[in-house]
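One structure, as structure tokens, below. Some questions next.
With one protein chain withheld, the remaining protein chains of the complex are depicted in position.
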Amino acid sequence: MNNNNVIQAEGLTKMFGDFKAVNAITFEVKKGEIFGFLGANGAGKTTAMKMLIGISIPTSGAAHVAGFDVFTQAEDIKKNIGYMSQKFALYDDLTVKENITFFGGIYGLSKLKIKEKTKELIDDLGLQEVANQLVGSLPLGWKQKLSFSVALIHEPKIVFLDEPTGGVDPITRRQFWEMIYRAAHEGTTIFVTTHYMDEAEYCDRVSIMVNGKIEALDTPKKLKEQFKVDSMNDVFLKLARG
Amino acid sequence: MLPIIFVLPLLQLVILSNAATFEVKNIKFAYIDHDHSSSSRALIEKFEASTYFNVLTDFPSETQASSAMLKGEVDVVLEIPSHFERNLQKEKNANLGITINAIDGAAAGVENVYVSQIIQSYNKHIKTDLMQRLDAQIQPVNIASIPLFWYNETLNYKTYMVPGILVLLVTMITLFLSGMNIVREKEIGTLEQINVTPIKKSQFIIGKLFPFWVIGMGLLTIGLILARLIFDVPMIGSLFLMYFYTSIYILVILGMGLFISNFTDTQQQAMFIAWFFTVIFILMSGLFTPIESMPEWAQTLTEFNPIKYFVEVMRMVMLKGSGLMDILPQLIKTLVYALIMNGLAVWSYKKAS
Partner (left out) sequence: MKRFIGFITKEFYHIFRDRRSLFILFGMPIVQILLFGFAITNEINNVDIAILDHSKDASTKEIINKISASKYFSIKQLIEREADIEGVFKKGKVKAVLNFEKDFSKNLIKDHQATIQIITDATDPNTANTISNYVNSILQNYQQEQNKAINIDYVIVPEPRMVYNPELKSVYMFVPGVMTIILMLVSAMMTSISITREKELGTMEILLVSPIKPFQVIIGKVFPYIFLSIINAIVIVVMSIFIFKMPVQGSLLLLGLESVLFIVSALALGILISTISATQQTAMMISLMGLMLPVILLSGFIFPISSMPVPLQIISNAIPAKWFIIILKGIMLKGVGIQFLWKETLILLGMTVFFIGLSVKKYKIRLE
């Protein structure tokens, strides 16, 4: 296995009864890369992602995440990844600080480390004023940025983002992507699914899934050349329509 | 949700009506016979002949009997002392020990009555024997009491419980659904949307609650059909009166549900508070336990309990054929309740938004 590849999947397949939700996908993600994982609703993105993060067992194929096998070492994988789901995932009835402390705690950070991280995080996001307010009272955009920072709290090698920017305004999305760039710059690998094709343009490499298979995988620039179109949007439409 | 709204409650009506009975029967009975005489055997035979008692066993000693009672294997133990027959014949007087498990005090009281009845009848039997021998001149006085059980000659408990449990189910379902509904809109955020439309608040509320009113009436209808078909509950009174009363009663409950949902933020809270009040209302309604036995202050409290009125009216109209004039007090109180409850609900709704 190439040491530079933090995710490596080979013929990864998931069956639900007779239905092949994910059909033998093969790809790899390099360290520090922002990898866009695209596909229409129901194409199998979420299922594929769940196999990689160790909450769904593949039917066949092989995959390694952060150097660990998804079949046998799911627990080791969990320690090395961060995850932010499409549903907003902090506790509304806990304060900002309590949420940070809680998630730091379940990733096994020491008390001192949690304290450090909390301060750092709150300062970075400019949340000093609301640190002791219930998360439920914050605007959605703030919650999402906080959620992303919390997913990074244990400094994971890879962070999985499942449609992280659903429902937020363009300015917040912009800020959110700046955070993603910064994390990638610091060496964290980003694995992101999205519906927004303009966001696909920000990724280093993009894969597009159709009916459980990866139909295209390359940098946005090369994909546009390959399909002879001007935008990722058109690439996507071409593929999705078959 | 639909099966939970209709199937579950009706299934419960059918099953639980069978469970809810205060009748005391199949009493686990055992005896200790120290005498082993023909008199003691005759007495035991009386118990064996009774339909209330299940004569399980005889114990050689009291220790075994009390250990069996500790284990809960027997409820009543009769102890016939030695020389029972001799005392009876010589001194015309004998004692009997009766031990009753009294954890359920009411049942114990009833068991005691049954035991005394059997002993009395045995007594009478001996008395006549004695009398004949004495050839007495003076005749003892005798009061013949004739029990007449009106409206339910066979003392069928289900006839009594079915209307009550039906009340319970109609109340619970309409209260829970209406209580949760508006909170749900609040939680999802659609309530705000409606508040900006030109619809009048009262119109909105009526539109919101009307389906639950229909569901409540539907439950009543299916419940009544089941009561008739499965339990053969008599319906002496006017069906129209029952529906008329119920239609007003459901308004009380819906108003209450709305009121609760105005004061809560989440469905869970609404459900909890609704449940809290239902339990208290049910316990204080006379549905399972008699209201007359409660202390004065508690009886006064039950005046504020809508379920109490519904239970009373259903039983009166269905089983006794009470008419409009008979249930007028309940009807008026319910009507006033409905007005107050819905007034409060609309008022608090305006305040909340």
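For reference, chains read A and B in written order, and residue numbers begin at 1 within each chain.
Assume a residue touches a chain if its C-beta (ideal position, glycine included) is under 8 Å from a C-beta of that chain, and two chains touch if they have at least 3 such contacts.
Please read these numbers as outputs of a predicted model, since none were measured by experiment.
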* Asked: In the intact complex, which of the depicted chains does the undisplayed chain touch?
  -> A, B
* Structure fact -> Across B:I248, B:I273 or B:L339, the one contacting the chain not displayed is B:I273
* **Chain not shown: contacting residue from B:S50, B:N101, B:S238 or B:S348** => B:N101
* Asked: Which of B:Q120, B:S202 or B:T221 touches the chain that is not shown?
  -> B:Q120
* **Touching residues (missing chain, whole complex) on chain A** => 53-57, 75, 78-79, 81, 83-94, 98, 101-108, 134, 160
* Absent chain, residues of chain B that touch it -> 1, 4, 8-9, 12, 15-16, 18-28, 69-72, 88, 92-110, 112-113, 115-117, 119-120, 122-123, 126-127, 130-131, 134, 136, 138-153, 155-157, 159-160, 172, 176, 180, 264, 266-269, 271-273, 275-276, 279-280, 283-284, 288-290, 292-295, 298, 301, 312, 315-316, 319-323, 326
